[in-house]
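Chains shown are a subset, placed as in the full complex.
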Amino acid sequence: MTRFREHSQGAMKSYREELWFQTKTRRAYLNITPQVREAVKKSGIREGLVLVNAMHITASVYINDDEPGLIQDYDAFLEKLAPQAAPYRHNETGEDNGDAHIKRQIMGREVVVALTNGELDFGPWEQIFYAEFDGRRRKRVLIKIIGE
Amino acid sequence: MTRFREHSQGAMKSYREELWFQTKTRRAYLNITPQVREAVKKSGIREGLVLVNAMHITASVYINDDEPGLIQDYDAFLEKLAPQAAPYRHNETGEDNGDAHIKRQIMGREVVVALTNGELDFGPWEQIFYAEFDGRRRKRVLIKIIGE
């Protein structure tokens, strides 16, 4: 069951970059893999970990397939579990995004990806998505890379 | 879409700390951001990653807003999806916390946070919570920091 091992050793480096988004719709699903790859390249780091996280609490970063039907399935699933129009205690504060805080918890805040030989260490279909649940305003994703 | 980049390089350091809790209620949601900030300060690490995880399997660590209505929404959502009083095969072992194991999976075990310039690299509303789903006994959270 075990295959491919590798060791390396050196000085630690870190790299940080923000991605900014303003989606046109309240909910949106954006494939940000190219931007993360670009950040990895700029970092010059070859072995380590890449953290990619939403910096806002009504958005997610997750890894799955870039297939439009699947994205519709996710959206329908999340809207069924936490409908936008349902009553939320959070909305009594004047907000209207109680559903978005729940949708984000289901899909998660962050992904951590291995960095090997200067590349995202991915299986065949892994793609990094930014999932927006309360868009139409400027929001950020953080990329932090540590390694050597 | 890209803003703010930064490089650094040095020797790797690590730091470990446990937080202990005993909640008075079965379910509770505690903002532990101050304790994590304190650990970061004590670590002396300025660039890296901070892992914060529940060490027990009926509790979560997650990041979202510190707003009482939202916490009520999360609690109601989790109790609807996995009610405490529903039958669980796990409870046939003599346990009564089958619901808590499911609630914890929905909210997650851990968060990984970027550490930049000696601070938690957070968006405007991000707060770290310990979510207890089977409390009233001593339980632990682990903080592990690696970086330079």
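Every chain is named by a letter (A and B) in the order it is written, and numbering of its residues begins at 1.
Methods note: a contact is a pair of C-beta atoms (placed from the backbone, for glycine too) under 8 Å apart; a residue touches a chain by one contact, two chains touch by 3 or more.
Keep in mind it's a predicted model, so treat the numbers as computed, not measured.
Every protein chain here shares one sequence; 2 sit in place, and the complete assembly counts 3 copies in total.
Methods note: only the chains that are shown with their structure count from here on.
Work out the mean CA point of chain A and of chain B, and you get 18 Å between them.
Of all residues in chain A, those touching chain B in their complex are 11-21, 35, 38-39, 42-44, 49, 51, 53-57, 81-82, 88-93, 98, 101-102, 104-106, 108-110, 112, 140, 142, 144, 146. Residues of chain B that touch chain A in their complex: 1-12, 47-49, 62-65, 67-70, 72-74, 76-77, 81, 106-108, 111-114, 116, 121-126, 146-148.
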